[in-house]
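Below is one structure, written out as structure tokens; comments come after it.
Here's a slice of the assembly, chains where they normally sit.
Chain nomenclature is as follows: A, B and C, assigned in order of appearance, with residue numbering initiated at 1 for each chain independently.
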């Protein structure tokens, strides 16, 4: 498939608010991103099937009242989650950033342990241990994992990305914690982990929310559903990086976006 | 019309940062004998109709929106109004 | 005196024509009109002349329109004389909801700052949140996309003893957390980055917190929409939230002084709903892009009454409005309540018949309400219906012709020069660490990090700069608003109540100087200002005197520099039980960054680079944090030499354009010592500095003086000669070098004044109000 044929649905409802920068990122890479309101899907005005990738952007969908992502997820449960399941089964990509990650967890598409779609959430992104919204740049290390589209970044590489959330503490229920975590490690589902600048798995503020096992981003067993708390779309160009005025030329977010696009080009 | 009260709280063992923060603030305010604080949400939902099926409906609301069973437990009470 | 007009509806006629004088004030009170005796007399004369009595709807409409908040009756005179008259060629449009100023050939930036003090004092969370919501609407209704927020917030000290609080007053801690959460929750949810502000503590704000919120947006010049309609037969479309009893009498409430223990009208308090606002922004901007909107204005103080009246008046038309069509939160609202309700999240659009359907479709996709409630007419009248009943029929000119007062004022000349002398100390380590911990100097990361300052991905220079995990304060933030251009916008906010209360004139000049300094520090050329004038009770001649002096200071500085005040607001009556806030002007400064790739930050960059101070340091300790900390007094405040300011900032920008300057930080609260500390903290680099040359004054004054128009800069050895040449017409002082050994040493001659490690500085600087760093 050619780049300029790739159609990417950037989903939104009231309160998603990082769609523009995500849209721009895909646009700059030569694909055809498109804003798709959930109402357009549920009213039948647009069809999921027409896209190769669904991108659920960050924000405060539905105000994040109740729980972050819960309202967006419930809106999808009512209407399009069957279509979404088929989309995923077809091997197409579904990415959720920040609020989008929360939505995928709430919907049960991530972490997808022993299933492609769990009816009830298997994990939670709970309130940050600091009990505050935190906007800051952090470091993550890319772990060995099964996301084909993260291959642009070497395993073990440390990259800087910004986070901005109040609910990002990845946890399992106490009774499943050990079992699920081991399962995810065994299946290479843990993609990004918070580290300090030297690559050590450190505590707050390097682990900005208190996530279990410093988890920042994960994928499903097949590697085609991916969720992460940091915002690659805010680290896309050199001038978004806080190091640019220290003469660092880093564009970590672009690597992530480019990987997704390259993967679709190859696969479809 | 019935009123459904749903209390959603964290399960035992799930850390509640808000509760911890409030405990700390209360201690700083010289309420030194405060030993533990938990914070839950109380949803009061007015539903038209009778109360027979309401409990089941409320459970469904928890399931579909109000609760993530990984971290939450809940309690439902139904009241005629 | 009062009689129901029609059995079916809650509309009354007020028999004002036959009222005795003593009854006039009673009726003003009873209906919460907040009109004074002369104003009521004027009303009576008007209706006598008209030959009929007014309805309650009519009186309420006039009460709103004539309030201090809406018609600036105490301050108009001062504003006209000093503030609004400064012309500059970049200004496209002022006098509407927000100012429109040229950004580049095709684009304009649109901005405003507004106070939300009274509501925040009563309900910090909701008051601050709706302050943010309101200012966003002001920018949006010009047809601009909001891209940045600024918040300047003032509290009593967080360690204020509970026992000393006046009855019914919440502790600064409660108010602080409420205000910050309110701004956070609203701003983060609508997804507009909050990039600058002020967090200030002083016990004179114990009973009157200040919340000044600013917003900036970007628009194609061709998309700018006026806050008016000048065509007949256009639909008046009310969009967004429903109308409720909330916020009724908000503007008259903001025009009164507080008494503690007083029962506040609960209706004046709202929480705001960002999840209506967020899609409203999308829908409005889509409609703007498709050219579906002819005129637009947000509903703020005074509600429908203000918005319809002002839009029509400005366009020379009138309107017919059907109040029963307004979507309501509560069914049983009276017509007058509907007309003046200040419910949040609403906008008024003027739309032609032809465009109406397409507009409605856009709003429906976003699940937003949009309702045609009336039409413009040729006669310059406002005619209101409630079903079949006419409840108001008034001339637009009369409603909006509020009084203007030239209130008496006395100017307090700063008491004769008086300066206490602090006994010198052998070294200044202890004082220095105390200053770093001072709430007005310490890291504001606790606040800043709770605001999403990067959403939308355009924040090039963030409010916290430096090495990741070790960030320090920046002077101004830089946004890159257009995807295909490297041109940027820099934002800052400044205020200094300690200075303005000692000397309002020079204090005001100082905050202009600081705004310029901050913008220039990041390589932005100062382009325009918004001013917020927060004062006490204008009926007190001393307060009016302060207002005059502040305005005069702002005016003299800006006129010389040719930087106009293009928008702003005045908040008076910030007084409780006779205790007034200090005169507190705040500025929002906007600068243009020609090329964001040349942005300069405040954190030190490299070992062995050279540190310079630009311009002289004087013994001007009045209002300094050092004197405040030590509990000493001085009335000698920093002066501003406008010629020097103008020359220095232009030279600095030239040097930055040539990339001669690697880091830059202005010198403000806490003096040179604090600026150096912040630069070291962010770069995680030490220094060895000698301040002997910078002025002919005591060591501690050299360290902590807050003289204006100064910067600390870093140059590499390689560029030093070019830099020095460029500054040949100014005084610059080479004070030392950056060191990578983690030590922070400041000498005066042979005396070692400060001997610290960067890590220790960071530890003290980040202690407040919670430990941020590890």
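Definition applied: a residue touches a chain if its C-beta (ideal position, glycine included) is under 8 Å from a C-beta of that chain, and two chains touch if they have at least 3 such contacts.
Nothing here was measured: the structure is a model prediction, and the numbers come from that model.
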Practice task
Formula for the whole complex: give the number of copies of each chain kind, using the labels shown.
Solution key: A x1, B x2, C x1
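Convention: only the chains that are shown with their structure count from here on.
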Fill in the blank from the handout: Chain centres from averaged Cα atoms put chain A and chain C apart, in whole Å, by 36
Problem - Interchain centroid distance [CA atoms averaged], chain A/chain B, Å - result: 29
Exercise for the section: Would you kindly tell me how far, in whole Å, the mean C-alpha position of chain C lies from that of chain B? Expected result: 39
Handout entry: Two or more partner chains touched - positions in chain A
Key = none
Practice task
Find every residue in chain B that makes contact with two or more other chains and list them.
Solution key: none
Practice task
Spell out the residues on chain C that touch chain A in their complex, using ranges where they run on.
Solution key: 184, 188-191, 274-276, 278-279, 365-367, 448-462, 465-469, 471, 480, 483, 596-597, 599-601, 603, 605, 772-774
Exercise for the section: Would you pull the chain A residues touching chain C in the complex into a rising list? Expected result: 14-15, 17-18, 20-21, 24, 37, 39-40, 58-60, 62-65, 132-139, 160, 162, 164, 196-197, 204-206, 231, 233-234, 236, 239-240, 242-246
Fill in the blank from the handout: Residue positions on chain A within touch of chain B in the complex are 66-67, 70-71, 74, 77, 106, 120-124, 126-131, 171-174, 210
